[in-house]
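Can you read through this structure? Questions will come right after.
With one protein chain withheld, the remaining protein chains of the complex are depicted in position.
Think of it as A and B in the order they're written, each chain with its own count starting at 1.
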Amino acid sequence: MNSVALDKIGAADFERFRSMFYRKTGIHFEDSKRYFVDKRLHERMKATGHTSFKGYFTYMRFQASGEEFQNLVNSMTVNETYFFREEYQFEAMTREIMDELDGYRPAGEDLRIWSVPSSTGEEPYSIAIYLIEYWKGLAHRDVELISSDIDSNVLASAKKGLYSKRSVQNIPLPLVKKYFKEINGQFQLSDDIRESVSFTLANILSANNMKQFRHFDLIFCRNLLIYFDDESRKKAAQVLFDAMKPGGYIFLGHSESMSRISSMFKVRKFGDVIAYQKPLTGGA
Amino acid sequence: MKTVMIVDDASTVRMFHKMLVTSPDRIIEEAENGVEALEKAIGTNVDLFLVDVNMPKMDGYRLCKEIRLNEALRGVPIIMISTESANQDAERAYQCGANYYMTKPVDADTLKSVVSAVIGGEANE
Partner (left out) sequence: MGLKKKVEPIADVSEDFEEKREHPRTKEQLISDLNSSDSDVRRWAVRDLSGQKDAHDAFIYRLPQEDDPTVIEALFSALEHDMTQSHASQVITMLKSEHVQLRNGAIELMQQNPDIFAANVNLLMHDEDPDTRIFCVDIIGAVAHIDAVNWLHQFALNDDNENVVGTALDKLAEIADVSTLDILQTVESRFPNHNYIQFVISLIRNQVRNADE
C-alpha cells in the first residue's frame, strides 16, 4: 500500500502562499487557520501527485488554465446553505437598503429582487420572510422576488420547499412555527412564502440567456463568483451590472469582494456590511 | 491610537512602508487596491492614507477622489506615492485631493517625518 509522505509546509512557504492567495482573492488567512489551510493544501498536493509543496506551488501558479488554483479555492470555501445564512445582509436589507431603494422609485413601480444561485431555496425564502417580518415598506410597495439556478434538480427541490431541521436551525422558533409545518422531522414551508418566489433556470455566463434578467433593484449573488475563474468572474460582473437598475445594490458572499473583480460598483457600507451599488446617474 | 492605511498592490512595498512607519501607538491597515481600501476604510477610523498610484481595478487617483466624496473620510490626509516623476503627476494628485506627493523610491526619513508630522508620534527606530 502506498502512502507517500507529504512534506510539511514550512513557515516561509506558507507566507508566500498566503500572500499569493490574498493577492488573487482578497482572502487573508490568519495564522490561526494554519491547520485548516495546510490540510487542504495537502489534499490538493495528493490529488495532483505532488509530494513537495514547492512542486505543487509551481504547478498551480503557472498553469495556464488556472484550473488547479480554482480547485484549491473551491476546497478552501465551505459552502453550506441554510436559512438566514449571513443574516447581517438581510438585516441591512430591511433596516436601510429597502427604504433607500423605495425612495428612488416612483409610486406603483415594483421593487425587484434577484437571488442567484437559488440552490435549494433557502436564500430567496429567507429574503421573503425577512421582508414580511421586518420591512414596513411592504405595506405600500410591491416586491417581486425572482431566483435562478443552473441546476434544474436543485430548482425542483427549491419549489417544493421541504427542509431539514439543520436548514432551519438559524431561524427564531416563533418564525419557524409561523412559516413552516413540521412533518416527520422535516419542515414544509408555507404556500404563501413558496408562491412569493418565481424560480427560473438560468446560466449567468450565457449572454443571451441573461438578457431577460433586467431591472433589478437588489441582487443577492452569494458564494457563486468564488467558484469562477478570473475571466468568468469579470464576465459575470458585467451581466450583474446589466441586470441592475441605477442605484441598485448587490450583495456578495462574506469572503467575496469586488476588489478582485470590478471597479464599476460603488462601495457602500451599512455598519460593517458591504454592499455594492450601481451608480445612480449614467456611469460612475 | 492612530490608524494608517497603506494601499499598494506590491506586497513587499506594503511591508517596507509598514516597517518604516510602525510604532506602538499606530495601527497599520493594508489594502491591495482602491476598491479594497474603500471596503476597509468606509465606516471606520482612518487617520492617514498612503496611496500608490498604479494599482489594478481602482488606481490611486480614483481612490483619492472617492475618499474626498465620502462624508466621513473626506478630511483624512492622503500621501500619494508614485513612480511617475513628472510635475504634472503631482498636480494631478493634488487635484484629486492628495495632500502630499512622493516619488518612488521613497526616502525613508522623509516618509517617517511626514507621517509623524501628520499624525503625531514617532516611528520605531
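By our rule, a residue touches a chain if its C-beta (ideal position, glycine included) is under 8 Å from a C-beta of that chain, and two chains touch if they have at least 3 such contacts.
Just so you know, these numbers come straight off a predicted model, no measurement behind them.
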item	value
Which displayed chains the hidden chain touches across the whole complex	A, B
Contact with the hidden chain (one of A:E87, A:D110 or A:E182)	A:D110
Options A:M76, A:L145 or A:L252, residue touching the unrepresented chain	A:L145
Sole residue of A:V37, A:M76, A:A92 or A:A128 that reaches the chain not shown, by the stated touch rule	A:A128
Residue of A:S157, A:N209 or A:S255 in touch with the missing chain, whole complex considered	A:N209
Listed residues B:V4, B:V53 or B:A90, member touching the removed chain	B:V53
Hidden partner interface residues of chain A, rising order	7-13, 15-16, 19-20, 23, 52-54, 58, 61-64, 66, 110, 128, 131-132, 138-146, 148, 195-202, 206-209, 211-213, 230-231, 234-235, 237-238, 241-242, 262-264, 279, 282-284
Contact set of chain B toward the excluded chain (per top definition)	10-13, 15-16, 19, 53-54, 56-57, 59, 61-62, 83-84, 104-106, 108
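Keep in mind that, in the parts below, only the chains that are shown with their structure count from here on.
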item	value
Chain A-chain B separation of Cα centroids, rounded to whole Å	31
Chain A-touching residues of chain B, taken from the complex the two chains share	9, 11, 31-36, 38-39, 42-43, 57-58, 62, 66
Residue numbers on chain A that touch chain B, as the complex places them	19, 22-23, 26, 257-263, 267-269, 271-272, 274
